[in-house]
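Only one protein chain is missing from this complex, and each of the others stays in its spot.
The first chain written gets the first letter, and so on, giving A, B and C; residue counts start at 1 in each chain.
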């Protein structure tokens, strides 16, 4: 096991990782920008190093400064969390060159699964359902038009290196396809330095279902079942739950097994997530693979009892997984609400500033992962998520009831948050009956 | 189910009960003394009624005021929690006379199990191990001397109506026995209005093991396995865990089954706890039965997944238990540390006053039941417990590691608490190897 | 929006640190603190935000089902006659007879001003203090809690 782990992140995930590090008896080193000097992860860590100004490029995205901080504190491993440099292959390589273990997948696996085209080829080879479309990159318009005719409109144009919706276009006819290919390619080139695009069938009304995978360096790969993240807004997940409430045991087992098979084929280790769209016929279409721990990992921890973050560290240290696939059983139902500091009255604009009152919910089946508290000043420099409220109960209905109870009990002022929005969504009839798709929330809010 | 439940209590247990009430979709009515007007249970409740001055006799122990509060708010049930009037048969009767459901056992069962002499007779009749001693009350010294000779010194003199150590004496010879009987009887008469005493064998070095029982109004009684509360100080439990770390499955099953059998024979319903002393030979000796929910009930909730407080309400409403004995399985290990506002430097004197900073621990496997928070002023009028920190993990070692992590993360200032004491105890070799008895903490602290 | 908790804290800080003046502005901050001799007497500020005088956070029981936080007891600026118990307020001994007291009436400490019924017992409530009734703060049949102001005196 490592002696000292540097956490190259901030906010709730830095706090989450430090908890895992400490439970393993390892020292934790926090890094922070000047905007985060009073943040909880700084207080929790055994050591903390200021690495620069608030701008991410000056701190959390600044590789030389992160490596330097690891060197001066004699950290022998770095945990990237999610976002920032978590899926940056170059950072993983630099860590390796400096003899610092990057707590994540191998650079090779990160490449195979991170690039959308190679990922899709790997999926097809391993019988993981993908959207009908170009086997590889679209090099010219003619090829694009030919494929579009084969699979039929509407089609989705995606950037190989894409993510977060950038470099994506929907085309409903030949004209919009041609312009779409050019726009998407240009956008991708600008955003990711790689203009490669490909075409897929556009899935009209779908749910977001993703499979949690966990592998070790000895070739063992298991899945921890799936999550349902259909409740989204502007491509941001709002509410996540596990297991997916509309899958039968057979359907569940089929898609989860396929996802694990594909990751095993890629020689993948650490935690990863295979994301799918599922249409009304419960047909699955691979979206992408996230080669890191996910924001919503806690719902899976609640139903499986597996500490996913702790496992990423054990795996990086070379330990084999302590369980086999058959040991991973689903117990009850879990739900997560992302608590963002946003003002509904201001079209959900992030609101930074001082939190004066903060009384967290508690009691049975309630978990809160947060870096905030009374007296915490939310910096304007980063994303607006100040916590994740998770509930666990015997079944979905009770998990929702418990969540409503916990949300009602949560006292935060004067900061405006998404708590009222969550309360509204959790009482919505369509949500309760799972009559929803990934555009449901935006339709409901008229966004 | 009830429409509106009045909680005749305060502090963390009032908060705990309101959570259960709300998860059942029922309205909660809080009562409070002027000292508690800013307390969390008042803010959480749907309605709150001030019932009097801080002195318990003027508020939480004042039956007419509690009943009046229930009447003016149209509450159809009262949950007494623990302490205060929870085991007061007269209060239960008054509630019944006013057509308000008392959420607890029947007055009859409360009497049978609450009185130590009748309880012991019931135990013997149901093959529940008890201490050798007088079958019933000691009416005169001669009878006492005769029995003491039979069972051998040292012996314990106990008050039938006793509790919390009052009306108890240890006698090592005939002289101390005679004086002890008179002292104990006088003390019991003063404290409980009943001077009846009895004699038992005094157990030298013992662990405190108790069985959680749950019954309904249809004659179903199950046990939720046992708890170990050996870590005590001044007869106050400090750390509780479940399951008991030194019992084999057979030993566990035997004592838990016996406890449930005895409660069933008493026609008992709602939650109850059968407390035992267990000596070095793992022989059990019945101490007493608590006919109410216990402070440490959460550790049992964590390992069984049963919401005990919610069940007491369902049972009071006439619902049958939703599970059979075979459905109650132990999953992992749970531990609870009582967080008291006490100053170690001042011989653990309670310290009231304003809590300025309060950052609660969180993350996987951590539960906090508290009514405190930043800005809460601890009133000097009541007990010093401001919260219960509970952890749950795969096994005892990981539950302890997690608890140490959570304690280290818990920020409370300037209030002095038992957190440093817990950290010390959890790192103690004897505690880790279960080489402890109920006097261990006092020996360690030289009390 | 003046926060009671904050006020309470300020008062405590004043007392504990022997301050004579606190002056906040907050059109983007502007604090002024005075301490020791020469400042205005502390009593002037004290009464209003003092915990005891603050309205109970509880709902007036006369508003069933109202969340505790939302409701509030009508504020009384003058001295008041408070309810010594939880129960139901009656202004008169029975529906036919007139109210014990009405605004403008003078009362002595022994004057019966109303009845509070609790557990079927009708308790005659005395003024406990002499004065002239300015207003009645609760209505006939209202549920009242301990310490709730019933009458305001001039």
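Some observations on this one:
Keep this in mind: a residue touches a chain if its C-beta (ideal position, glycine included) is under 8 Å from a C-beta of that chain, and two chains touch if they have at least 3 such contacts.
It should be emphasised that the depicted structure is a prediction, and the values quoted were computed from it without experimental measurement.
Among A:32, A:202, A:410 or A:431, only A:32 touches the chain left out of the display.
Only one of the listed residues, A:11, A:52, A:195 or A:305, touches the absent chain: A:52. Seen across the whole complex, the unshown chain contacts chain A at 27, 30, 32, 34, 37-38, 42-53, 64-65, 67-69, 71-74, 98, 353-354, 356, 375, 414.
We take it that only the chains that are shown with their structure count from here on.
Of all chains, the one whose Cα centroid sits at the greatest distance from that of chain C is A. Inter-chain spacing, taken between the CA centroids of chain A and chain C, is 53 Å. Taking each chain's centre as the mean of its C-alpha atoms, chain A lies 43 Å from chain B.
Among the residues of chain B, those in touch with two or more other chains are 43-44, 375. Touching two or more other chains at once are residues 5 of chain C.
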